[in-house]
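Of the protein chains in this complex, all but one are displayed in their positions.
Labels for the chains are A and B, by order of writing; each one numbers its residues from 1.
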Amino acid sequence: MADKNMTTMSDRNLQSITTSQRVKSILGKAGIYLFLGIMALIVLFPFYWMIISSLKNLSEYRKAIPTFWPHEIQWINYVNAFNTANLGRLFLNTLYVGVVSTILSVIITVITAFAFARLEFKGKELLFAMLLATMMIPGELFTITNYITVVNWLEWGNTFTALIVPFLVSVFYIYLLRQNFLQIPNELYLAAKVDGTSDIKYLWKVMVPLALPTLISITILKMMGAWNTYIWPKLVTTDKEYELITNGLRNAFTDTSGQADIPKQMAAVAIVSAPLFLVFLFLRKYIMAGVSRSGIKG
Amino acid sequence: MKVVLQNLTKVFPSRDKKSGKEVVAVNDFTFEIPDGKLIGLLGPSGCGKSTTLYMISGLQKPTSGKIFFGDDDVTELSTENRGIGLVFQNYALYPHMTVKQNILFPLQNLKGKDKMTKDEMLERAYYAAKLVQIDELMDRKPSELSGGQQQRVAIARALVKMPRVLLLDEPLSNLDARLRLQTREEIRRIQKETGITTVFVTHDQEEAMSISDMIVVMKLGVLQQIGKPQEVYDNPQNLFVAKFLGTPPINVFNGQVANGKLILGENAVLDVPGVADQNVIVGIRPEGFEVDPAGTLECQLTNLEVMGRDVSVVSTHVASQNPLVRSIVDADNKIDLSAQTIRFSLKPHKVFLFNAETEERIYF
Partner (left out) sequence: MVESKQQWKAWLYLAPAILLLLVFTVWPIINTVSMAFQEDYCAQRALMGETYEIGIENFKKVLDYGNFVDYLTNTMILCVATVPISTILALLIAVALNSIKTLQKGLQTIFFLPYVTNSIAIGMVFAAMFNVIGFRKAGGEALADSWGIINNVIMFFGGKPVDWIGANSSLAANRFVVMVYSVWNALPFKILILLGGLQSINKQYYDAARVDGTPRARVLTKITIPLLSPMLAYVVITGFIGGFKEYSSIVGIFGDTMGPNDMNTMVGYIYKALSTQKQGAASAAALILFGIILVVTLINLRVSKKRVHY
């Protein structure tokens, strides 16, 4: 059966095949880069528009023919935005809620994951399965009762406690960390027991360093969650003193019609977005690793 | 279709950016694969044999040098235009397709004047499947097949478009010992039936020797020796080839040549006329020993391993590079294990001398 094909190559013009395959491959590559380039521009455009709009003065922004770079850079928009939305207060509030809830949440996650990964107790498997089952239920279902619990029963309305406590336990993070802990050989734990190392010391000296990438991912995602949360704070806080950044931003600029001072709005949006970008820039690896395993925003 | 490699060289940029050293995977490789033969590319891992195969396939581009199929220079031709069939080490069967779909896949890609009707394709697919004896399994998925069966499907898929050259990358490495023996006979049979020039890569010298028309021994990207398996075995051009071929492996000694005699330890063991006085490395095939009370080579006897027809005599010798000297002699020899020593005479054509520096063969 080989000889049937023996002739085929000499029939074809080798040179033309070589040329056409090269042209094809270059065109293919060019097409791919063109497609990716256009998509990247589309993805980036809102950020670009946010930044240049935030630096224009109002009349330039409203020009019929848009300008793609501000004639005169208006840093004053940022000052105005910061004052109008009282961004300083919002930053501090959000930072406080974010840091406290992240620290507490990480501690709870670590000891819970440790118990599930290393300790033996009755009903462990059942309890863990029940925990996982709660992940299937949409959060809105909890919110209704939690609202009643927090506002009507615990009377935490307008406190930071209401913003922190209900979200301290994340079943998903416990699951993630437990899987990570399980990969650490049990012999290390038994050896530590033989040496008389306490659990807490072992956790701190062995497990936590080994699971550090996961812990960093959890920390960042939790902080980002505090930065982006909107619905719950809106429900349980009415007092400006406890307002978080997203709510403050939305409330300060209720007018989204064309008549509003968009450059100032965009400056505020840019200020609010900046910390997220900075975190992303430096900790991209951990964020992407965490997200690819979790698929939840915040 | 004969395949010619001309000064083929492949240089990989260094993975370690700091040192910036390039890796020469294949170095100035020239040889010709005759039409319709089964060729084994043989060498330890990292010798460039797989790289050579992938360059023939077109999946990798040579840094310099040329490849010809027949008289066509295919160096610049991309893989799909070369008309080759390639069997991957892990078979690379599409897991979501049945055996039939896997075998049909290459045919469905054909365009222009090569395009086939559905019936033609099916006929071809069944022909290929019958050839490798898997026509009963056409509706199974790869995950439902044994390793050997998957291997056959992979060969059928490579054969179905009637390639000008068939390439196999470590075709037997994923099979267990029993299947390996069976499959290598199978490959030989299929190759004979189709007459397609076939190149396969292996690190197992026994495998290569047993089925190849020719073997190509490589080391660190450099061609060591080409020839018929028996010729290469009987006439290694250097120490590496001698060591690499043969089970049990060749026994290696440090020796001297003085006055036309080969000296191992303190005794002259063999006449080597015409060789200048020098230090040499001596290779003696296990079958090159004969038990002989008047023999010239005296070894300290350690053990006997009876293998039925033959006996493997395990002994030690001061000049040996390895801790043990292993010789295979006829079982008829009566060997007294309680004796401390054993004497051998040597078969001259099973003894090879190598230059102590260059490790090249010294002929006598």
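Going forward, a residue touches a chain if its C-beta (ideal position, glycine included) is under 8 Å from a C-beta of that chain, and two chains touch if they have at least 3 such contacts.
Everything numeric here is computed off the predicted structure, so don't read it as measured data.
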Full-complex contact with the absent chain, from A:N77, A:N93, A:T112 or A:N180: A:T112
Hidden partner chain, touching residue among B:V4, B:I84 or B:L346: B:I84
Residue ranges of chain A at the interface with the undisplayed chain: 28-29, 32-33, 35-36, 39-40, 42-47, 49-50, 53, 59, 61-66, 108, 111-112, 114-115, 119-122, 124, 127, 131, 134, 136-149, 152, 165-169, 171, 174, 199, 224, 227-228, 230-231, 235, 245-246, 249-250, 253-259, 262, 265-266, 269, 272-273, 276-277, 279-280, 284, 287-288, 291-292, 295, 297
Touching residues (missing chain, whole complex) on chain B: 57-59, 78-81, 84-86, 88, 90, 92, 94-97, 105-106, 108-110, 143, 157, 161
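Just so it is clear, only the chains that are shown with their structure count from here on.
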Mean-CA-position distance for chain B and chain A (Å): 54
For the chain A and chain B complex, residues of the former touching the latter: 1-6, 8-10, 14, 17-18, 21-22, 25
Sites on chain B touched by chain A in the complex: 1, 36, 69-74, 76-78, 81, 83, 162-164, 194-197
